[in-house]
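A single protein chain has been omitted from the complex, and every remaining protein chain is retained in its original position.
Order as written gives the chain letters A, B and C; numbering starts at 1 within each chain.
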Amino acid sequence: MEFRSDMTVHLIKHAAEDADVVFAARVSTQGGMSRYNESSKGDAGLINFLMRDRHGSPFEHANFTFYIEAPIFVVREFMRHRAGWSYNEESGRYKELAPVFYKPADGRPLRQVGKPGAYKYVAGDYKQKVTIKGDIERISTEAYTTYKRLLDMDVAREVARMVLPVNLYTSFYATCNARSLMHFLSLRTHDESSTFPSFPQREIEMVAEKMEDYLHYYMPETWRAFQRNGRVAP
Amino acid sequence: MEFRSDMTVHLIKHAAEDADVVFAARVSTQGGMSRYNESSKGDAGLINFLMRDRHGSPFEHANFTFYIEAPIFVVREFMRHRAGWSYNEESGRYKELAPVFYKPADGRPLRQVGKPGAYKYVAGDYKQKVTIKGDIERISTEAYTTYKRLLDMDVAREVARMVLPVNLYTSFYATCNARSLMHFLSLRTHDESSTFPSFPQREIEMVAEKMEDYLHYYMPETWRAFQRNGRVAP
Amino acid sequence: MEFRSDMTVHLIKHAAEDADVVFAARVSTQGGMSRYNESSKGDAGLINFLMRDRHGSPFEHANFTFYIEAPIFVVREFMRHRAGWSYNEESGRYKELAPVFYKPADGRPLRQVGKPGAYKYVAGDYKQKVTIKGDIERISTEAYTTYKRLLDMDVAREVARMVLPVNLYTSFYATCNARSLMHFLSLRTHDESSTFPSFPQREIEMVAEKMEDYLHYYMPETWRAFQRNGRVAP
Partner (left out) sequence: MEFRSDMTVHLIKHAAEDADVVFAARVSTQGGMSRYNESSKGDAGLINFLMRDRHGSPFEHANFTFYIEAPIFVVREFMRHRAGWSYNEESGRYKELAPVFYKPADGRPLRQVGKPGAYKYVAGDYKQKVTIKGDIERISTEAYTTYKRLLDMDVAREVARMVLPVNLYTSFYATCNARSLMHFLSLRTHDESSTFPSFPQREIEMVAEKMEDYLHYYMPETWRAFQRNGRVAP
């Protein structure tokens, strides 16, 4: 049994740079085939204009493929993002699932205050912290032990897995483009400077933050324009 | 605690009849606005031609909205269907989840034979049947009791739910069109007469069969053409 | 030869009312199957909250099917809208195209001022008006006469049509949902009160305005919330 409190996000490959946005946008106004050149690589002004005026399509030609490990309850939210996303996930029908479970880290806020749509979360007290950890470890262990015993009895994997809790880790590949990624980030991170603030569950935000690092690194002008324009996806 | 072995599928509303396919197809060949009339309602020949030659777009103008109750492990597979589908699901962050869990019915095959991609399932023996039921009831009850106790301790719903197993029922609305519905049916039902046979998990097939009944009832010529042409979605 | 300056938009069918949004949203917070009832029909507050906080998915369960006649240059822009749209269009390969062409009405601004992304258009002078009308009539007539002569010589329709100009009318069916329709309206109408103002070509705006009338009529609370929240599609 392994208990983790973190998320894995690896960038498997990418065909994504700021110049992709620029060359795609320029076909509208210039026609013909823009070449990659120094001037296009640094065209922060054009990228900011596109972001501000919500011309989203030029951002669709830059692609990222991620490998992600996260608990089922996170992946359930993740895969609701459909437009511009492709997925392949580990299957509980085709393979035996590994005993890796999520448990909140010490600092994870445990209490929910405020109202629907704008919940805030505050630190749990000592008793809550101890109880939640103990409960998660106990239920996860019992469920997994049961799962294994059912497999040993030759029960089908797709049946045995029914007892496993949603804090079980799963792994998947996700391919998206810069536009669909920014849309995801706008909904799955909380940033006070956003024009339309979102209130995501902390665990999916942990995944989103790691993905945002890659966007920031490989498409710095795009990321800056996103940030500067209220984190509204174009 | 409630244990169920069935799936709920209600048709909430529909704007779907065979004539929708016919009027959309006729705009290609006749232009102008076809009227609903008796002849168009019965145009089985045109519908069969469209299905056979895989002209899929005319089937997209007929819409269905379903209300569905199914366990999480089924809904996870369901929501992988993206193109032509819209969803709204019960939220474990916004509401307390009810203690309703899936357990396999007596006749549910429990053993998996064959190889990946074409698994077959055969009846379990007496010991398997007794064990799986007992285990599911036990784990579900323990998990839900723990969930409730955490809520009583004022732990946030989004944290407490982490202990719940994937056989918990959830509810959602799904809107699709006749084309996306047939695509779903081709992958989530097993029919020996299919050109490309699929091997879905029995529980999602139970949902799919109920959805197919509605397609059959409201769009009989479309359904017949689907069946006659190897259940390949156009 | 027929010359028109207007657009045709007929609502063929709809399964769309404000209550569709409400019942879909309530499944998140209440679970179970909301019934259509008086209170849900008038829930303007919930609809406004969803719009403001950009919870878009509940708006996807309301569907509209339109029959539209517009010139090719308009339909080219229209069909770039992909997510949540289905189309079937008159085919120049399968049928002989009718001699119906667009020419700008008297009041149509003819001169473009300002800069890319925010063009404004102002009235043409007398000479421009006369010339553009004469030119459009002349080219359209010559092109169509040539098209017909080629057809009379038994040239394939798909080849003969190559000479026809983009002001030729075409007809198509379009099915969308309330969310994809609002996204279209936000980009294809110009409204000073918009949070993100758009600068569409006047001819597609004429189509969009007629579509908006239907949204306003059949989903008044949704339309009001859209208007009140800066015409940003949720």
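Following the convention adopted for this analysis, a contact is a pair of C-beta atoms (placed from the backbone, for glycine too) under 8 Å apart; a residue touches a chain by one contact, two chains touch by 3 or more.
Note that the coordinates shown come from a computational prediction; the quantities given were computed from them, not determined experimentally.
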item: In the full complex, displayed partners of the excluded chain; value: A, B, C
item: Contact partner of the left-out chain, one of A:Tyr119, A:Phe172 or A:Phe196; value: A:Phe172
item: Among A:Phe3, A:Phe49, A:Tyr67 or A:Tyr119, the residue in touch with the chain that has been omitted; value: A:Tyr67
item: Residue ranges of chain C at the interface with the undisplayed chain; value: 71-73, 76, 79-80, 82-83, 85, 87, 92-94, 102, 104, 108-112, 116, 119, 121, 124, 127-128, 131-132, 135-136, 138-140, 142-143, 146, 149-150, 153-167, 201
item: Residues of chain A in contact with the chain not shown; value: 10, 12-15, 20, 23-25, 27-33, 57-58, 60-61, 63, 65, 67, 84, 86-91, 94-95, 97-98, 170-173, 175, 177
item: Touching residues on chain B - with respect to the absent chain; value: 29, 49, 53-55, 83, 116-118, 187, 196
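Convention: only the chains that are shown with their structure count from here on.
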item: Touch-based graph of the chains, sorted into line, ring, star, complete or other; value: complete
item: Distance from chain B to chain A - Cα centre to Cα centre, in angstrom; value: 26
item: Interface hub residues of chain C, defined as touching at least two other chains; value: 29, 57
